[in-house]
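Showing just some of the chains, left in place.
The letters A and B name the chains in turn, as written, and every chain counts its residues from 1.
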Amino acid sequence: MSHYYRLVVSCPDRVGIVSRVSSFIAGHGGSITEASQHSDLQVGRFFMRYEILSDSIDMSAEALRDAFAPIAREFDMTWALSDTRQRRRVVLMVSRESHCLADLLYRWSSGELDCEICAVISNHQDMRGLVEWHGIVYHHVPVPAEDKSAAFATVHRLVESAEADCVVLARYMQILPPALCERYAGRVINIHHSFLPSFAGAKPYHQAHQRGVKLIGATCHYVTEALDAGPIIEQDIHRVSHCHTPADLVRFGRDVEKAVLARGLRWHLEDRVLVHGNKTVVFA
Amino acid sequence: MSHYYRLVVSCPDRVGIVSRVSSFIAGHGGSITEASQHSDLQVGRFFMRYEILSDSIDMSAEALRDAFAPIAREFDMTWALSDTRQRRRVVLMVSRESHCLADLLYRWSSGELDCEICAVISNHQDMRGLVEWHGIVYHHVPVPAEDKSAAFATVHRLVESAEADCVVLARYMQILPPALCERYAGRVINIHHSFLPSFAGAKPYHQAHQRGVKLIGATCHYVTEALDAGPIIEQDIHRVSHCHTPADLVRFGRDVEKAVLARGLRWHLEDRVLVHGNKTVVFA
């Protein structure tokens, strides 16, 4: 199996960026297997992602970072260079709906998601059996409605001690406290069960049924302090009709949620999602 | 070409409705070529639509209506029986965007929409050539921003004198006055260029671009007094990405709008859309 360095860059747009970066890579013998660029002409910003065969490069990721740093400074880049041999560490959070969790665990166990799943945190006990069968640690952290601060302090500590790169809210029906959102900005992924910005908040399928829409959807987004308003990574929909009850919408929605979250997480893990402001560039 | 009677019924749900109606039709020798039923168990209401070969029935639409009336009374039905030999009379309204109008005119001229297009009303002159080439009357009714009442009085009079069964707002960028909405309730069809309830109101594609959604859509709905809030007939979407500018969204959106409006209008003309409260049953 081949390994890769992934270089992800965003910077003010100007002539010569690609030339400089690609010449740097070529100068080290780097074989680029996938290259994506985007110029946002409205805001004057440039985004790029290179996937480079690590065997083709004559140095370690660490050394490559050092060598690249001066170019990054010159072009005022926000950037990262990752090595696919370092698998991302992921913590999953879930309440009582199992479909997204079961789907992610299946994809992970069958090799479709390239990451470590360090732990599952839940405010309920329901998923313990499923999670432990996969050989993953299960933390039960009840979140009492009257005072959630102690619970979230525990959650925060568990995420820290797992050295998580990424937290996935796989239908975790609690609102994370601002401190946690901020600490892991751009690294907490949520699945919302509506086609945002429609039907933010609670019981979106019932809202959708009430309004009589002909399509329902799901939205995978980064969590920010503003509820259901963070940068959107992926969305998809399912057609419905007058025949369908709210229960049918919930059932169809489960499949859309699973698919949208799995795609969004995969892209995140592959460094395909670049955030700028409240929007994303997705090099899918 | 065969002709049909179309019987459309909605009434409180109870045992025996289908039996009574189908026995009535069979008793007159009626050959049912298409039958659709729906029971809304939440609100306890029953909906049905029968398409009956008119040659198989031994009486005129008028006589059939008289014969059916006692059953309708007994079951407290909202109902209609139409004869496909009576083509619906449609008035189209448009501003300066031609795509929906051109699409409907093409479908109509190629026999895909079974109706008479009696007139096109516009607040601009732009579409006159296209419309008159199709042999259709074009009424230019400017709508001055400062006082629209005289213009809408003219519009109202033109619609009345066309004996319109149905008015289609094919990107008519004006809000109809309440009196007109009420007079033609359930018979004015609008195309809104967003996936409602997201992005109601003005410039929806720019709102969508601003929010960074990954899908844009269009919504065909009946017009009510509440802006963009009437019963939804049909919706569809188009996938977009960070690559796309607001101009691209507008371009993709045109194709979705055309398709959604054409489907919605076709279903309306074929008596496939039954309104109940603010929702529709669509026997597509």
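The working rule: a contact is a pair of C-beta atoms (placed from the backbone, for glycine too) under 8 Å apart; a residue touches a chain by one contact, two chains touch by 3 or more.
What you see is a predicted model; the values in this text were computed from it and never measured.
Chemist: All chains are the same sequence, and 2 are placed; what is the full number of copies?
Modeler: My count of identical chains over the entire file-defined complex is 4.
FYI, only the chains that are shown with their structure count from here on.
Chemist: Calculate how many whole Å lie between the centre of subunit A and the centre of subunit B, each centre taken as the average of the chain's C-alpha atoms.
Modeler: 41
Chemist: Using the touch rule from the top, collect the residues of subunit A that touch subunit B in their complex.
Modeler: 38, 40-42, 195-199, 211-215, 217, 231-237, 241-243, 245, 278-282, 284
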